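Read the structure below first, then the notes.
For this depiction, one protein chain was excluded, whereas all remaining protein chains were kept in their positions.
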Amino acid sequence: MNFCSDNRYGVHPSIMEAIIAANARLTDESYCHDEGAREAEAALSAVFEKPVKAFFVLNGTGANSLALSAICPGHGGIICHEGAHISTDECNCPELFTGGAKLLTVSGAGNKITPAVMAAKLAQFVHGEHGAKPSALSLSQATELGTVYTPDEIKALSAAAHKAGMKVHMDGARFANALVWLGCTPAEMTWKSGVDVLSFGGTKNGAMILEMVVFFDEALAADFLYRRKRAGQLLSKGRYLSAQLLAYLKGGLWLENAGHSNSLAAEIAAALEGVRGVRLAAPVEANELFPILPRRLFEALQKEGAEFYEWPLDGLKPDEACARLVTSFATPRAHVEKFCALVKRLGN
Amino acid sequence: MNFCSDNRYGVHPSIMEAIIAANARLTDESYCHDEGAREAEAALSAVFEKPVKAFFVLNGTGANSLALSAICPGHGGIICHEGAHISTDECNCPELFTGGAKLLTVSGAGNKITPAVMAAKLAQFVHGEHGAKPSALSLSQATELGTVYTPDEIKALSAAAHKAGMKVHMDGARFANALVWLGCTPAEMTWKSGVDVLSFGGTKNGAMILEMVVFFDEALAADFLYRRKRAGQLLSKGRYLSAQLLAYLKGGLWLENAGHSNSLAAEIAAALEGVRGVRLAAPVEANELFPILPRRLFEALQKEGAEFYEWPLDGLKPDEACARLVTSFATPRAHVEKFCALVKRLGN
Amino acid sequence: MNFCSDNRYGVHPSIMEAIIAANARLTDESYCHDEGAREAEAALSAVFEKPVKAFFVLNGTGANSLALSAICPGHGGIICHEGAHISTDECNCPELFTGGAKLLTVSGAGNKITPAVMAAKLAQFVHGEHGAKPSALSLSQATELGTVYTPDEIKALSAAAHKAGMKVHMDGARFANALVWLGCTPAEMTWKSGVDVLSFGGTKNGAMILEMVVFFDEALAADFLYRRKRAGQLLSKGRYLSAQLLAYLKGGLWLENAGHSNSLAAEIAAALEGVRGVRLAAPVEANELFPILPRRLFEALQKEGAEFYEWPLDGLKPDEACARLVTSFATPRAHVEKFCALVKRLGN
Partner (left out) sequence: MNFCSDNRYGVHPSIMEAIIAANARLTDESYCHDEGAREAEAALSAVFEKPVKAFFVLNGTGANSLALSAICPGHGGIICHEGAHISTDECNCPELFTGGAKLLTVSGAGNKITPAVMAAKLAQFVHGEHGAKPSALSLSQATELGTVYTPDEIKALSAAAHKAGMKVHMDGARFANALVWLGCTPAEMTWKSGVDVLSFGGTKNGAMILEMVVFFDEALAADFLYRRKRAGQLLSKGRYLSAQLLAYLKGGLWLENAGHSNSLAAEIAAALEGVRGVRLAAPVEANELFPILPRRLFEALQKEGAEFYEWPLDGLKPDEACARLVTSFATPRAHVEKFCALVKRLGN
């Protein structure tokens, strides 16, 4: 019963097969200039209903930091939620790749930014060069607290950002999970709502290494080949990356995988409902849950073999603890059922 | 007949099997804190006959740039050959990861640095803070021109570097090829000759993604976990990296692979010998050859299906061209034989 | 009646005379290697009752950012108040000079950090390389809200920082103002309380360009000559800087100047006391005041010729405004008296 993270689980068999198949070719173009890279870009253009510029990179931190480097100068500022991955979990990579840009963090329920909060932050930066120049807005979709922005919410934030002369980045490490929750199209969740550049992640959803930077505005992609190379994010044997992307999209595997993990999360959420002393720190909209539990229950569950992390959260009572539970494309349904049964048995 | 680069070829079957096997585990620790990472470090410690600190990174550029960032500050200088990969083929990644260190390039036959040349370079930096502070020496083993430093040569350079207060880095993107040529031990080629930190590469020699930063001095590895993360060089599903390393070393596969490619290169060198108008730009000591050919022959070979790049070289006659031929672990011997036959037929 | 900033005022006559005198020498050593630079270091060693390493730089932003670069790596974090100058008024210079370190901002009354707040922040960084590595604590003395840390407060914070493996920086842009308020020795306010490196500022207190980085631990100053040069903070005609420092210290001019501006601030504070609807955002301990006024009074004062800025502050009533008033070594007492009279006349 491992709910520690979706990246604890491995690679989906179909993707592994694609990797193996890619190995059958004796030689291939290197440095992501292979035919597969072109097919990948075309496939994503189809997915997004628009010609995109798409680049393979090596991990989510690289994708986010590189995407931001294309839209924010070293003297710029990036508005993001204080709980955003770029703020809490990428060491100082965004700062490194952008040349020293500052993260302008804001707070907000469910790890979501609101237009009001963003406006208040921007109001602090009206005195010119003494502060950073607000240049980018970064939204996590799904957020690190398992919530999802609606297209309308994204639209409102993007419009405000663009009005302030900023560009909009979306951290889509769990892009598919958000998409499945919303039931909208990839286009609606991104460029139709104002997103300029996307970190498109597949690693957490069944791939081995699958992270791409996707530009909806070609002009922003100028020099990105150089950016990727100088940031150490270019792989020589690129065929193994393009193979993953193509397999990931094929037959809707990505949505199927996300559907699986989302449904398991919903199942756990349902089991938690009504258990005495249990409440959720945020609504469950993707594949992460943050239940606040009586510490007694928290520990009992771990003792019974459920693996998960404690999540730091302000405002808890002394005898409470917040758990972070993540489901994945490969989490066995049986594990979830066992966990739900445990919750019911131990929680009441 | 593809001699463009060793990274055009794929992954050795044994390594692919190890990757597949790693996928059999339902869950594993992420972020290179898995049991495999510890086994990898132990295996390398055995290989080097000394406890080492070894870290998986994501490519050769990342390995070199990160290794250098651990031994050279932003105000420092790195002595390297003007033909070194860090100078010619890593865009500005060494500069980025070190915070702006300057490459202090020197010239030298066979892309090798000599103590005299290094001393002359250092003599330019005796005026204090107006210039960069020479802090690191970086040696490519094998070099980008297919030559190999002997342990004695490394010793002499390292001693001079250490005396000048510098640390020594070895770019071992083709470490195994150099090792096989020399027939010495990994220890003799590195720390016993004064190397402080090594980029240990396996990607060009049959792996998918296998690059490690190996410290022979534990003190230099302090904070390297942070360095790796902030440079975007940390993979979440680390099990697929450790699996490669273990398979790469197992049963001497790495040496076997390098032996194959080295022997093919030697075979081609032998075929070129005595062909009219042909000479080598550098002795063939690893898996790369740089023959200077009559341009007529150069073009005829390509026309017959041999794929390779032209190499820029000063001092050629107008009707000459320098070819770069690289053999790999998977280059079919038949291709080499065909190429050698072509050389003989077309060259005389 | 200009209370906009202390840097709106010019240079004290004694300092200007010293600059003129320095010009009398036909030639002098350049690049801050002049005899005056050595005298300056000796003079500061006497002031601090300890041999210090002291370096002229070119402005407060340069001093702070360079000082921090000596104690915080690119993957590090710097704990500071959210209202600290390094956070709000130095664009991204700290990020640039440190190579991308992150400011870990905290809140606190009077712009002061407390040990409890710092401990809570540090508790967020216990998960290793995914976040920045907390490496430095930066305290402003006096703070940007005109308050002053007592030596005991500094001691408590420094002890906690050192225990956590961090170094302590003090931003002393208004060092003299804080010192005069406390009435303690420079040593007590710095190294005896645990400060490792100080930005010693004189520009705001009567100099033209007088900012120094002062190390109390010589080991931290290693390579600082290189750091200063590569950051563009080295002046060629250094004699004009050392002349200022020596004149600034001579006969206690620095304390006299600070005494003047502090006393004027106190005078204004006294005049504001008891005025209907007026309260202070923070106690007045140096040469800055932040009175919250009825907006009507705020505007009336400006209309009568008082120049000052509005200060953004949360939690004000709709008809209130917070003013920022700064007094300087050269603010005429008559201006203050006029202002106080205005306050009394208009405020009641």
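Side notes on the structure shown:
Lettered A, B and C in written order, each chain numbered from 1.
Quick note on the criterion: a contact is a pair of C-beta atoms (placed from the backbone, for glycine too) under 8 Å apart; a residue touches a chain by one contact, two chains touch by 3 or more.
None of these values were measured; they are calculated from a predicted model.
Here the missing chain is touched by one residue of A:8, A:204 or A:227, and it is A:227.
From the set C:97, C:149, C:191 or C:311, the residue in touch with the chain omitted from the display is C:97, counting the whole complex.
Screening B:74, B:201 or B:294 for touch with the missing chain picks out B:74. Listed residues B:92, B:114 or B:150: the one in touch with the omitted chain is B:92. In the full complex, chain B touches the hidden chain at residues 74-76, 88-92, 95-96, 99-103, 123-124, 129-133, 312.
Within the complete assembly, residues 2, 4-5, 7-11, 16, 19-20, 22-31, 58-62, 65-66, 90-93, 95-97, 203-204, 208-209, 226, 229-237, 239-240, 330, 332 of chain C touch the chain that is not shown. With the whole complex as reference, residues 31, 73-76, 99-100, 128-130, 132-133, 223, 225-230, 234 of chain A touch the missing chain.
Basically, only the chains that are shown with their structure count from here on.
Spacing of chain A relative to chain B, judged by their CA centroids, is 35 angstrom. Taking each chain's centre as the mean of its C-alpha atoms, chain A lies 41 Å from chain C.
Computed from the mean C-alpha positions, the centre of chain B lies at a distance of 50 Å from the centre of chain C. Chain B has residues 31, 226, 229-230, 234 in contact with two or more other chains.
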